[in-house]
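Below is one structure, written out as C-alpha cells; the observations come after it.
A protein chain is absent from this complex, but the other protein chains hold their places.
Which chain is which? They are A, B and C, in the order written, and residues in each are numbered from 1.
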Amino acid sequence: MNLTFTEEQDELRATVRQFFADKSDEQAVRAHMNLPSGYDGDLWTQMAEQIGLAGLIVPEEHGGAGFGYKELCIVMEEMGRVLACAPYLATSVTATNALLQCADEATRNSLLPSIATGETIATLAYVESSGCWDLSEVNMRAQSKDDGWLLDGEKGWVLDGVAADVILVVARTETGLEVFRVEGDAEGLTRSDLPTLDLTRKLAKLSFASTPATKISEGDQSEALERVLALTVVALAAEQVGGAQACLDMAVEYASTRLQFGRPIGSYQAIKHKCADMLVEVEFAKTAAYHACFSAADEPGELLEAASLAKAYCSEVYFHAAAENIQIHGGMGFTWEHPAHLYFKRAKASALLFGDAAHHREALATIVGL
Amino acid sequence: MNLTFTEEQDELRATVRQFFADKSDEQAVRAHMNLPSGYDGDLWTQMAEQIGLAGLIVPEEHGGAGFGYKELCIVMEEMGRVLACAPYLATSVTATNALLQCADEATRNSLLPSIATGETIATLAYVESSGCWDLSEVNMRAQSKDDGWLLDGEKGWVLDGVAADVILVVARTETGLEVFRVEGDAEGLTRSDLPTLDLTRKLAKLSFASTPATKISEGDQSEALERVLALTVVALAAEQVGGAQACLDMAVEYASTRLQFGRPIGSYQAIKHKCADMLVEVEFAKTAAYHACFSAADEPGELLEAASLAKAYCSEVYFHAAAENIQIHGGMGFTWEHPAHLYFKRAKASALLFGDAAHHREALATIVGL
Amino acid sequence: MSEYRSMSEDEVRERTRALLEKIHPEKSDSVTFRRAQYDEGLAWIHFPEGYGGLNVSPKMNVVVLDEISKHSSVVYNDPPAGLIGIGMGAPVLLTYGSEELKKTLLPRIFSGEDIWCQMFSEPSAGSDVAGLATRAVRDGDEWVVNGQKVWTTVAHLSKWGMLVARTNPDVPKHDGLSYFLLDMESPGVDVRPLYQITGEAEFNEVFFNDVRIPHEYMFGKEGQGWRVAITTLMNERVAIGGAGPRKKGGGSISQLMKLWSEREKQNLSPGQEAVMRDRVSRLYIETELLRLTAQRARAAQKAGNPGPEGSVAKLAQADINKRLWETAVDILGSKGLSFEAGYELRQSAGVDASSTEAFAKYQFLRSRANSIEGGTSEIMRNILGERVLGLPGEPRVDKDVAWKDVPRS
Partner (left out) sequence: MSEYRSMSEDEVRERTRALLEKIHPEKSDSVTFRRAQYDEGLAWIHFPEGYGGLNVSPKMNVVVLDEISKHSSVVYNDPPAGLIGIGMGAPVLLTYGSEELKKTLLPRIFSGEDIWCQMFSEPSAGSDVAGLATRAVRDGDEWVVNGQKVWTTVAHLSKWGMLVARTNPDVPKHDGLSYFLLDMESPGVDVRPLYQITGEAEFNEVFFNDVRIPHEYMFGKEGQGWRVAITTLMNERVAIGGAGPRKKGGGSISQLMKLWSEREKQNLSPGQEAVMRDRVSRLYIETELLRLTAQRARAAQKAGNPGPEGSVAKLAQADINKRLWETAVDILGSKGLSFEAGYELRQSAGVDASSTEAFAKYQFLRSRANSIEGGTSEIMRNILGERVLGLPGEPRVDKDVAWKDVPRS
C-alpha cells in the first residue's frame, strides 16, 4: 500500500483547505457553534453545492461526487483542522455509509440524492442508555404493526440528532439487527440536545414512543453495521489528525513568538522537546489515519484492524496535542477567548465517541490474535 | 503516623552508611558479585559482628538486636544504595520473618541465635516452576514418613538458595500451607544457581527428591506467610529507594560536571527536567517505603495495603531512575565499566521479585475495594 | 518583625473569653465582631499591639479560633474573598505602610469590609513575572500608571490592589520595579472578567489608563518593588502547592473511587475494566503518596529538618490531578460527552458540585490549569533542578541588561 496522495487528491485538499479558511475561521466557528442547530445552514449549502462535499462518497448514479475514502479522509482532516461545525460526520459519513451498506435500493434511491445536495440531514442512532458503543448492546426491539413497524425506547449520543431530517435507527427484529428509517418529525419521537462537552458537535437523546418506522434493510445487518462503524471511526481518525496538526501548528507558532526571559519559549528544551514529541505523534497519527482510509478504499479485508488501530492511536494523540497546546500557551491557553480549549474539548469528545482508545486497543488485540 | 526517624535511627543510618561506604564500594561489589556464593564471607561476618545487622530484627531474647522494621528499612535502604552483596534479604529478612511468624518455639530457639550471629544463612523457598509469586500457586505436597516428612518437587527463584545452610520450604499438608526446615546438605536436595539478570543477588533452583524435612509450623500458615511476604516486599521497597536515590545522585553529579557544547549537560532543560522528575519520584518512593516500614512496625492492620502500595510504586521508580541514569550518562552509562548497568539490572530484578508493579497494584485494588 | 513575647495558651484563651464576654458572635454580625476581635489584638495575634495583634507567636492564632468555637455556634472565619488581603495584604501593609494607612486599613481588611487583590502578572510576563511592562511615571507627588494586569483574583470586588509597576526601564528588570497600593476605585482602572475554559471567570484582567497614585502609597522605596513582591509570591506558591487531604482516601481520590464504584458495568468489557482498574489503582497510590509526602514534609519541618520532600508537591499534584480527572471522564465514558453545567460565561467562584459526575467533568477542565497557575510545571522543574538538586542554570540573555533592551513579545 502506497500511502501517498495523487496530485488530484492534493488539489482537492488545497481546495477544501481554502474553502474552510475562508468560511470557517475561528470567529465563524464560535458563531456557528452557538446556533441552535450547531451549524450554519448557508455554509452547509455551500459545502454541498460549491465543492460537493455533502455527497462526496455518494455514488455518481445517486447524484454524488462518487469519491472514495481517501478523498473523504482529506475532507475530514481539513474540517478537523479548523473545527468546522457541520453535520458532516452524521450525514455524509455515518448515515451515508449505513445507507450504502445496509439499505434497500428504494431507500438508497430516495435518500442519497438529497443527502448529496445537502438538503437532507441524516444520522444513525444505535447506542442506548448504557452508553456502550458495541452493537451487541443494542436492545431496542422493533414491533411490526400492520405493514409497518413501531419503535419504543431510547437512543442516546446521536450525532446531530435534533437537526436530522431522517434518522436511521438500529433495532432488533427476529432476524437480528436491522435498520429503520424514522422521519425527524415522526409521531412519538422526542428529541433533545445533550449539553455537550464539545461545543462544536451536537449530540442528541431520542425517545421513541410507538414511533412509526420503515424497515430499510433485509436480514441481519450486524456485519454490515460493523463496517459502517469502522468506516465512521476511520473518518473520525482523519478528523483527529487534522485537529492534532492544528494544535501542533498553533503551539509551534506561539512558541516561536512568545518571549520570556528575553528568549522565545520555543528555544527552551522543555517546550522544544514537547513540540518534537508532538511532531512524532502527529506523523504517526497521520500514518494511522491514512493507512485506515487507504484500507477502507483498497483493502476492505484490513478495514476493521486498520480502523481500530487508527482510532486507538489518533484519539490519544489528539488529546495529548490539545493538552500540550494549552500548556505551551500557559495561562492564555486556558482562557475562553483563546481557541485552545475548543480543540481540547473536541479532542476529548472525539476520543470518547464510537469507543475510546482502550476499547479499540482491545478490539485490535482480538483481531490480531493477542 | 509521623514519617520521620528519631535521632537514634538517624545515627544508625549514619553508621550503616559509613560501614558500607568503607566495605562495599563499587570495586568491592564487583569483586563480591563474582564470588561463587555471590557475597564475601568476611564482610558478612563483619556486618553481623561489628554492627549487628544480621540479627537486626531478631529479638534480644534470641541474641538479636531486637530492632523493628524502621531500623530494618534504614539498613535495606543503605544496602540498596551501594548494591551491597549479602544474603541479607534471604536470611535476615525473609527467613527471619518466616521464623518469627510461623515457626514453633523450638525452631526459633535453635535457628534465630545463629542467624543473629551470621553463622547460619537461611532462606525461604515457596515459588514453583510457574514462577508465580502467589502462595495459592504452591502445589508441593509434603509426605509424612515415620515421625518426619519427605519433600518432592521443585522450588525456584530461591534467594541465596545455594549458599543457604537452612532452607525453609513452604509445602502443603492436610492442614494447609505449612513450613518445613530442610538442611542445606540434606539428602535428595539438588541446588543450582540461576544465571541471574542481576549480578548482585543470587537466586537458585532447588530440586527435592524424597528429601527429609522437619515441619516447624503448626496448622495452616497462609495468613502468616502473607505477612512474611508483605514484610519482605516492604524491605525490598526500602532497598529500591536506596538504589533509586543512588541513581539520582549519580545522574545529578554527572550532569553537573559533564560539559557538552561548552555547558554542563545539567544546564539543559532536557536533562535538568529529567532529574527533577526523578527527584519527585524518589521522594514519593521514600514516602511509600517509609510508610510501609512504619506500618509494619506500628500499624500491622495497614501492612498488606502499605506493602503492596510501596512495592508497586518503588519498583517503577527504581527502574525509571536506573534507566534515566544510563540515558543521562550517554554512551558511558552503557558500558560494563560504569556502575549504571549494575543498578539497572538490580532495579529490573527487584521489580520482578515477589511480584511486579502490576501484580501489587491489583492486590492493592482488591484491598481498598476498587 | 523581631522576637515575639511569650504568652501562655491559657492567657490567650482567657483573652478570647474576655472578648466573647464583650461581644458574642451569636449576637452580632461578622464585621462588628471581627472589628472587636481586631481591637483586642486577636486578629493576627503575631502582629504588634495596636495593629490587631499581641506580638505573640503565630501558633496562637488557632488557639483563638478554637476558643471561639468552643463558646459559640457561630464562628466568623476569614471571608473567602478577603483571603488575599488577610494573608498577603496585611503583612505587606504592616511592614511598609504609613502609620495612617495601617491604622485605617488593617481593621477593615480583617473585618472583611475591604477586599484586596494582588496585581503582579501581565499578559507579556507570565513565568517571567519580573519582566512586567506596566509603567508608572512620576508626576509631582503622584505616579501615573498605564498598562495591564491579568489573573487578578477578586479584582472586581476589591477596594485595594497591590500593584507592581515599572518605574525605571533603564536598569535590569528586577531593579526597575516599585510596589504600590492602588485604590481600585481610582479613575482609569478598568476591571474585566477573564473567562476560562470552564466558562467561569475566577480571574480578571485589569487595565490602567492614566491611573494616578499618590507617592505615599508606594510601599518600600522606588526600585525595591520586586523585593516587596517576592514574599507575597512565595506565599501564593505554597498555598497553591497545597498538601492534599489529611485523611486516607480523602479528597479527589474519593470522588474517583465513587465514580468507579458507580460505573456502568456493561459499558466496559472485562479487559477494559481491568485496564481501567489498574489506572485507578495507580492514582490511588499517587494520591496517597501526595498526602503522605505532605505529612512527611510537615513532620520534617516540625523536626527542624526539612528536606526535598516539601518541594515536590506542586509539580506532582498538577500532574496527578490532571490524570485523575481525565481518568474520571474515561470512567464515565459516553456520559463524559455531556457537560450538564453548561458553558454560560459567569463570574463566580463556585464549583458545580451538584453531583460527583458534574464535579468530575468540571474538574477535568479546571485541572488543566494546575500545571500553569502559581508557576508552570516547567518552571517548577527548573526550580527543583537548580535549587534543590543544585544543577547549573541556563545561559541568561536578560541578565545585567536594561529591561528596555531585553527582547519581549
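The working rule: a residue touches a chain if its C-beta (ideal position, glycine included) is under 8 Å from a C-beta of that chain, and two chains touch if they have at least 3 such contacts.
This structure is a prediction, so every number in the text was calculated from the model and none was measured.
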item	value
Neighbouring shown chains of the undisplayed chain, as defined at the top	A, B, C
Given B:Ala14, B:Leu35, B:Ala106 or B:Cys132, the one touching the chain that is not displayed	B:Cys132
Listed residues B:Val75, B:Leu248, B:Ile326 or B:Val368, member touching the removed chain	B:Ile326
Option from C:Asp78, C:Glu113, C:Asp183 or C:Asp278 whose C-beta touches the chain left out	C:Asp278
Contact partner of the left-out chain, one of B:Asp198, B:Asp277 or B:Glu305	B:Asp198
Residues of chain C in contact with the chain not shown	270-275, 277-278, 394-395, 397
Touch list for chain B against the chain that is not drawn	127, 130-133, 137, 156-157, 194-199, 203, 257-264, 268, 270-271, 323, 326-327, 330-337, 341, 344-345, 348-349, 352-353, 356, 358-359, 362, 365
Those residues of chain A which, in the complete complex, touch the missing chain	1-4, 252, 255-256, 263-264, 266-269, 271-273, 275-277, 279-280, 283-284, 286-288, 290-291, 309, 312-313, 358, 361-362, 364-365, 368-370
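The rule we apply is simple: only the chains that are shown with their structure count from here on.
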item	value
Distance from chain C to chain A - Cα centre to Cα centre, in angstrom	42
Centre-to-centre distance between chain C and chain B (centres being mean Cα positions), rounded to whole Å	44
For chain B, residues contacting two or more additional chains	268-269, 273
For chain C, residues that touch 2 or more chains besides their own	378, 381, 394
